[in-house]
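What you see is the complex with one protein chain gone and the rest in place.
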Amino acid sequence: MELRYELVCKRFGAADALIDLDLHAPDGCFLVMLGPSGCGKTTALRLLAGLDDPTSGRMFIGPRDVTPLQPRERDIAMVFQSYALYPHKTVAENIEYPLRIRRLTQTDRQERVAQVAKMLNIDAYLERYPRQLSGGQRQRVALARAIVRQPQAFLMDEPLSNLDAQLRFQMRAELKRLQKSLAVTTVYVTHDQLEAMTMADLIAVLSNGRLQQLATPAEIYARPANLFVASFCGSPPMNLLHGTVTNGHFQRAEGTFPIDNGPASELVLGFRPEHAQITMRGAPDSFAGEIYVVEPLGSETLVSVKVGADRVNVRVWSDFQGQIGDHCGVRPDASRTVLFEKDSGQLIKGSTSGSSKQPGTGGVRESA
Amino acid sequence: MAHKEEDVKSESILSRQLSRRSVLKAGLAGAAGLSVAPFLDACSTFSSSSSSGSTNKIVIGTFQDNAMVPFRDVFVKRFQSETGIKVQYNETNYDAWYQNSKNDGLHKTGAYDIYVMDDNWVPEFAAGKVIQSLDKLGFKVNPDILANGLNQGYWPPKTGAKMKAFANAQPELYAIVIIDDVEILYYNKQYFDGAPKTWDDIAQAAQSKSKPPSLYGWSARGVKGNPIVQTYLPLLNSYGGNFVNQDWSPGFAGPEGVAALERLFSFIPYMPSGSAEFDTDQEVQVLLQGQCMALTEYTGLTHQVDDPAASKVSGQINMAATPSQEKSGPAIGTFICGIASGAPNPQGAKKFLEWFTSSPVQIDFAKTNGSAAVTGSALTDKTISSQYRWLPAIADAVNNSVAKPHTPDEPKFEDILGTRLNEALVQALSKKSGYRSIASQKLTQAANEITAYLKQQGGYF
Amino acid sequence: MKRRSRRALIYLALVAAQVFALFPFWWMITTSLKHQVEIFGGLEFLPQAPTLDNFAALFDRYNFGPFLANSLLVVAFSVAGSLLLGTPAAYALTKLPTESWLQRQALIVVLLVRMLPAILLVIPFYLVLANYGLLNTRLGLILVYTGLNTGFVIWLMQSFLAEIPRDIEEAALVDGDSRLSALRRIVLPLAAPGLAATAIFSVINIYNDFLIALTMTSTPDAQTIPVGVSTLIGKIQIQWGPMAAAGVVGALPIIVFALIVQRHFVRGLTLGAVK
Partner (left out) sequence: MVTAGAARPRPRRRRAAFIAGPHVLLVPAAIALAAVSVYPLAYGIVASLRQYRYGLDMGFAGADNYLNVLQDATFLTALGTTAKYVVLCVLIETLLGLGLALLVNRQLVGTGLWRIGIILPMTVAPVVVGVMWRLIYASDIGIADPVLGLLGVHGVHVLGGESSAFLGVVLLDVWEWTPLMFLILLAGLQTIPQEPLEAAVMDGASALRVFFDHVLPMLRPVLFVAIVLRTIDALGTFDQVYVLTRGGPGVSTQLFSIYAYNTAFLFTQEGRAMAMVVLLLAAVLVLAGIAIRLVRLGPGTR
């Protein structure tokens, strides 16, 4: 089912938790709501679930206006951050619970529980209680309980945040596969941009109760709608340099960089760490800097360069030889830069081509 | 880390419920099912209380007291079998009963037909219309009843000080005495040549013969409130003092009252040292254990003195009217019955009381353990007296008895006097000297407090 | 060595505390088993000729059968009633925004109710019950106790219910429960230990009440055990033996109860007071 928020607002006392949320997720879509804590993403999810009531606005699941409906009437399933398993029920009873409420016959229930348990590899634990399970197993039980319903939508509130890194990686993939195979529209809330980028069909970035951008991961990555999205998505995030524009050039004390157009006089230049090169100091179209730290990541190396008061991250090959304190230059890949208006923070010019994940070719051309 | 810890905690809190879930379910279901029951129960209570309104049942309420045992066990039953009127008899704690009966009558709840009362409740119960006028009910008084006992039932009182509002009202009978309880002297005859007549006689015997703690010369109730007042009143009366004078001024702070209290204190060397916390039971115990020569006590004790199960000196205790000094002064404290103003069956109640106070029944009452009957014929019957040697002493005491002040505020009088007397006794027991000044100081204090209270209350001066 | 002697001291102190706590029970029990003469006969830590006469007297003469029955009935229904009233209210309080005005005021009010002295309560209650013909009925007592205990239930249950993670209840809502069925099927079962603890304290509070029962009842039709015990302290006489026996009979059900549910008892205090 497609999901739609229509000018939804939520106010808690004097505080606005959500302002005019307007978004649409097509049927079968994996929508991730992404943002820092307090941005309103969980509020948005709870409103859709019916656990809280909007101050104004409407929400649709498919053609139905669900705003006036109770949670149980919305035909959705939710996975909670804490999993919210019923501690006094066995795994089987937990999974079976939504079906029992819907008064399915016992054979039907057993069949579906068995099927889902098998799908999620928890059929061995059906008679255990939640407290006897590991975190990953509980997570699967929570998923199973959501899936068994065959609801019109899944709502997931940071379901992976309580797992350790290894497990999270594994579950991320499984979850994505599961969603694709079930083809049920899913709203997934997280503050982890990596999860968002890897799993989402569509990402809705929220900040301070407002929707910042709704786009595909690639679009978000390549053309963040504003400075917030740019600095929130990607790890490390997009490099942002403040400067002025004169004569088709972006200018800073450390150097200049040619740009296509410059309607405003004060701009922010943005580029991804993999879309830049470390050059010798003084190389053309580069900004002069000094190596702040070098972090080898194995397959590649991340170099942090101090450019004036700012720091710029650059991904280079792992054979990079520079040392902390070395003088160098940073040259963005002209085709991949974006510009933001300084005052509004809005994107004013997209980069001309899609992103390439290749680390920039780099090397030290000069050492002090 | 924080997450994890929280998880563990909530897990442990939530993990134990399982076994209890079924219990809870059953419990809730049971509670729901049973919640109908008290309503049914209440309905049945209603119906039973309404049936008490029928003419063949009366409900008697009373406080628990040994003197009531023959009344309860013999005469209530006999009345039932003779008349076919069912009698429900409820006894409870003294204070509770005072409160309950007053509430019941004030609000005409109708739980009772007859209240068994202490005689000093009569003014308040009559003035507050807790009980109804027996005269108006047409109650036929047996002329054989001793006047001093009978007079306790009148409001306004026939004798003594009257409150202004009631000064000119015609006394009406509101309650009828059923047991002529009065304080009499109990003495162990092996230490006395005949009954001691005066306090001096007892003091002399105590001085010469007592050997505390194996043998005390005297024993007394010293607990604050009513008990110590009961100990003090026979002394006060016999020394010629009044609780209150005709003009409502306290009569115990004068020289007579002080002398009376000083006399009590003079027994301290021959009294159990715990007397300040003694109530009847402890006071009497030394007598029954053979460790005490004499004491004053109400007539209920007569049921115990010859009972080998309770007494080590059965047969050795004799009785007489309380000693005199300036004059004779036993204190009267009758059991007296009123008919509740909301009584469902006042005629049945009247019938019972007339029956019980009739001369033949009173003679049988006296024959039952030598109970303190209220009629002259019963108390002075030679054949009964030969079996129950204390009956003449009771008659004698009643005829010479002095009543407490007749006012609804009497409990406050007793509380004030009883508190200060108790304080005086505690002081005297610990100092063992300076009795006169202790007595004088505390009695004056009590008198001042009572006067102040009467002024606050109004209606006295 | 030092450690060991310190430990010994600790145990010694604990033993002393136990002796202090338990001796009055022992003394009451032995007194209840003595004959009248023996009670006054001197100090005996053990009855020389144990007798059950005092107990027999309680039931033969002093109506302890009905007292006991009244107590049990009144306690059962009052506790059930106040739980039924108080638990939903406590639940509602936990649903209010945390630290909200209403929530704080409600709890303060509950405390204030607890502060009202019984003397203030008994006269008005008496009048109301008299008005409806409920004096001296078990139903009357049940109504009064239910009302008085409701505040206590709210106070305790509120802290228990607040401990139940909100997620679990919301999961039930999303899974298809209504508020009410989620409360019944998920929240209450999880709050069962709290419910048990609250019930225990309510039982103790109500079973032990004296002044209200004393005023509202006047016959064994409705009088409860503590009133029955006080009956034995007469105006001029204390029936020491039966009184001790009455103390034993009065204390026994609640002690047995406390021992059985000891664990909940402690948990109830823990949560109720510590939270």
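Each chain carries a letter (A, B and C) given by its place in the written order, and its residues are counted from 1.
Following the convention adopted for this analysis, a residue touches a chain if its C-beta (ideal position, glycine included) is under 8 Å from a C-beta of that chain, and two chains touch if they have at least 3 such contacts.
Since the structure is predicted, the reported quantities are computational estimates derived from the model, not experimental observations.
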item: Residue touching the undisplayed chain, where the options are B:236, B:276 or B:353; value: B:276
item: Contact with the hidden chain (one of C:8, C:56 or C:116); value: C:116
item: Touching residues on subunit B - with respect to the absent chain; value: 95, 98-99, 102, 106, 124, 127-130, 222-225, 272-278, 282, 285-286, 408-409, 411-412, 415, 419-420, 422-423, 425-426, 429-430, 449, 456-457
item: Footprint left on subunit C by the chain that the document does not show; value: 10-11, 13-14, 17-18, 20-22, 24-25, 27-28, 31, 39-40, 43, 85-86, 88-89, 91-93, 95-96, 106, 109-121, 123-125, 127-128, 144, 146-148, 150-151, 154, 179, 204, 207-211, 225-226, 229-230, 233, 238, 240, 243-244, 246-247, 250-251, 254-255, 257-259, 262, 265-266, 269-270, 273-274
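The rule is short, and it goes like this: only the chains that are shown with their structure count from here on.
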item: Relative to subunit A, chain with the most remote C-alpha centre; value: B
item: Most extensive contact between chains (C-beta pair count); value: B-C
item: Most centrally placed chain - per-chain CA mean versus overall CA mean; value: C
item: Centroid spacing, where centroids are CA-atom means, of subunit B and subunit C in whole angstrom; value: 33
item: For subunit A paired with subunit C, centre-to-centre distance based on mean C-alpha positions, whole Å; value: 56
item: Centre distance in Å when subunit A and subunit B are each reduced to the mean of their C-alpha atoms; value: 88
item: Subunit B residues counted as touching two or more neighbouring chains; value: 14, 17, 21
item: Residues of subunit C touching at least two other chains; value: 165, 189-190
item: Residue numbers on subunit B that touch subunit C, as the complex places them; value: 10, 13-14, 16-17, 20-21, 23-24, 31, 34-35, 37-39, 41-42, 45-46, 48-49, 59, 61, 63-66, 88, 90-97, 99-101, 103-104, 107, 109, 111-112, 118, 221, 226-227, 279-281, 285, 289, 298, 300, 309-310
item: Partner subunit C, residues of subunit A touching it in the complex; value: 12-13, 49-51, 70-72, 76-78, 80-88, 97-98, 101-102, 145, 149, 155
item: Touching residues on subunit C, where the partner in the complex is subunit A; value: 97, 165, 167-168, 170-178, 181, 186, 189-190
